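A protein chain is absent from this complex, but the other protein chains hold their places.
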Amino acid sequence: MSTTSIALAESPLLALVLRRADDALILGHRLSEWCGHAPMLEEDIALANIALDCVGQARALYEYAAQVDGRGLTEDDFAYRREAHQYRNCLLVEQPNGDFAATIVRQVLFSAFIDPYWRAMMGSADAALAAVAAKAEKETAYHLRHAAEWLIRLGDGTAESRARVQAALDDLWPYAGEAFESDPAEAGLVAAGIAVDPASLRPAFDRTIARVLEEATLTRPTGSGAQSGGRRGRHSEHLGFILADLQYLQRAHPGAVW
Amino acid sequence: MAEAKIPLWEVFIRSRNGLAHKHVGSLHAADAGMALQAARDVYTRRGEGLSLWVVPSAAIVASDPADKEMLFEPTASKIYRHPTFYEVPDDVGHM
């Protein structure tokens, strides 16, 4: 039997690059679902900008992943020819858009992690990653500002918006912690100055969240945020549906050029 | 039943340092922060600018086109304000 999927031997570096790339692609995919359906025209354009930044980051990272892999794969092989269990994104980014409140909460939680992450990665001993980080950080800083301002507007807006955004925060909070996890393979990269220990970014994340929630008059959910598994390929049910859309043409026409 | 109108803003962009901000269009936003971000997202998608101004459209005071003649025609006769009004012999050189 032939398969249209690729098999990967994931070195620690490749696994690291795929985590970052898959986070960006899946979040970009989710945000792109808003196109044509946002609450106002201006926000339609803003969400598409964020989605385009994410897809752009993913492409740069897949290109580097192909280089690390060394077998002549392309960015599209990584995006279109891996099964759900081969995806390394965190569960947060694959959660459905929900109402606008859920999209904004998801964006704040992810951006409050990834922005300081890329800022720290600008000092990576890996020149390619440092270059991606330098470009991505400017983008994620804007994503964080944009989403945080909306969170404040919705939290400190009407009774309805406050209730909706608090509910979204309660729903998504269990997924907030996964971004800070790492495994022994990643620890080796941290020791070599190639990667940043995600756990070291937790205080910066907590400060951002505390500041924004206070201004938004929202309550920080209790609980540690225990949902995880994405980095190991144990995803929520949602990823399969995302990939069914994303990969359909490539899977239906193996080897075709688009 | 009618929804509250979201205010209109005018957007000005400085395309590069050394140039003045130029009017590029309008957008709707509830407040100044939102207007500034929307201006960035709507009007600078192709590297159009380095600096943005947003101004509530309601804050702009415009001259009345009906006053055009009164306001702008009297200046036409003040030709002595222009350098070409004065004669300087060629051999004096550039002045």
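Which chain is which? They are A and B, in the order written, and residues in each are numbered from 1.
One rule holds in what follows: a residue touches a chain if its C-beta (ideal position, glycine included) is under 8 Å from a C-beta of that chain, and two chains touch if they have at least 3 such contacts.
One rule holds for everything that comes next: contacts and distances are computed from a predicted model.
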Hidden chain of the complex, named as in its UniProt record, picked from "Iron complex transport system permease protein", "1,2-phenylacetyl-CoA epoxidase, subunit A", "ABC transporter ATP-binding protein" or "Cytochrome ubiquinol oxidase subunit I": "1,2-phenylacetyl-CoA epoxidase, subunit A"
Missing chain: touched chains present in the view: A, B
From A:L18, A:A48 or A:A84, residue that would touch the chain that is not displayed: A:A48
Given A:R20, A:R82 or A:R153, the one touching the chain that is not displayed: A:R153
Chain not shown: contacting residue from A:A125, A:A187, A:A226 or A:L249: A:L249
Missing-chain contacts mapped onto subunit A: 25, 29, 32-33, 35-45, 48-49, 51-52, 55-56, 58-59, 62, 75-76, 79-80, 99-100, 152-154, 156-158, 160-161, 164, 242, 245-246, 248-250, 253, 256-258
Missing-partner contacts on subunit B, residue numbers: 2-6, 8, 24-31, 34, 42, 45-46, 62, 64-66
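Criterion: only the chains that are shown with their structure count from here on.
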For subunit A paired with subunit B, centre-to-centre distance based on mean C-alpha positions, whole Å: 41
Subunit A - residues contacting subunit B, complex: 40-43, 45-46, 49, 142, 145-146, 149, 153
In the complex with subunit A, residue positions of subunit B that touch it: 6, 27-30, 33-34, 37-38, 40-42, 45
